[in-house]
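The structure is given below, and queries will be raised subsequently.
Of the protein chains in this complex, all but one are displayed in their positions.
And then chain A:
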Amino acid sequence: MRDIAIVSFVQSDCVRDAGALNEVELIMPVIRKVLDNVGIQSAQDVDFTCSGSCDYLQGAAFAFVLGVDALGAVPPIKESHVEMDAAWALYEAVLKIRMGQADSALLYGFGKSSPGELPIVLSQQLDPYYLSPLWLDTVSSAALQARALLDSGKATEADMAEVVARSRKNAKSNPHAQLKGDVSVDELLAEPTYLSPLRKHDCCPISDGASAMIIATVEKAKEWGKPYAVLKGIDHRIESHHFGARDLTRSVSTEIAAKAAGVADGPVEVAEIYAPFSHQEIILKKALGLGDDTVINPSGGVLAGNQMMASGLSRVGEVANRIIKGEIKRGVAHATSGHALQQNLVAVLEGA
């Protein structure tokens, strides 16, 4: 099977409200930069383009169509779109390259969550007959999961606060982060609960922004003459939609994906985990089979800034950039979708 090189990754700053910038204006700068990094001019210089976005964030059917404007798709391009995080757009492009229909691909994800009330908007992801009429929002379902985790004795509130403190600290070195700083576990635990047992800081912020990536066959990356990280394994799995039918303290779909992607085939120096809520990092760390020698979310993760529909791709990009810079040799990236970690993707990246 053809090895795949991640050649370039760019993300915009995570901001709470991008103001008057529309989606095209969020996408265009990251597309420009990611193309410049590779030394190519336009979307016509790659064989395939795929994006991830969500109509409901924009409040319009066919929101992604505007993305094609941002690409300047004249002459026409080979292009596709997933109504998912762009990490799954990466997956679609991997299939295209592996089947030999493309040697290179441009991927991007974007979301402008600020105009709506994101947790309420996402309540409409649930079963339309039994769950969504209850307007159960994403923070509430995460709180149910956190409570189950605490009750199981697998984690404490202090463990959750530790995740947040580390995220804020790591984010200090991430120029794109929205929330950063030095804060102690004790200070965090002194905060009031928001939706018990979650405190506000246990929840990711709401961010506007976009990210983009260019991948290629290893041969093509060499032709471009750019350093790259190798995508050694990638897999994604989903599990039941019904909370009551799942053990919320585990992420079974992540466990299966981690095995299929080959996480355990070597040491994991860094893991970028898409955990929008602090307790989920604890669940996912276990599901990925990571030990204490793995540095988790050196970027601060999504607790430092969560660009909907782009954050998953950005986790892969964060690991890729560290490999490209020579900081690490092997890392793992994770993306999630849906309430309480229903759907998960795992990627394993290595140096060339």
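Here is the rule we go by: a residue touches a chain if its C-beta (ideal position, glycine included) is under 8 Å from a C-beta of that chain, and two chains touch if they have at least 3 such contacts; residues count from 1.
Simple rule for what comes next: contacts and distances are computed from a predicted model.
Set against the options "Tryptophan synthase beta chain", "Branched-chain amino acid ABC transporter permease", "Sulfurtransferase complex subunit TusC" or "Acetyl-CoA C-acetyltransferase", the UniProt name belonging to the omitted chain is "Acetyl-CoA C-acetyltransferase".
Of the listed positions A:Phe9, A:Trp88, A:Tyr108 or A:Tyr274, the one in contact with the omitted chain in the full complex is A:Trp88. Considering the full assembly, A:Asp127 is the residue among A:Asp127, A:Asp151, A:Asp186 or A:Asp247 that touches the omitted chain.
One chain of the complex is left out; on chain A, the residues touching it are 1, 22, 49, 54-56, 58-62, 64-65, 68-69, 72-84, 88, 91-92, 94-96, 98-101, 121-122, 124-129, 132, 235-242, 245, 252-253, 256, 337-339, 342-343.
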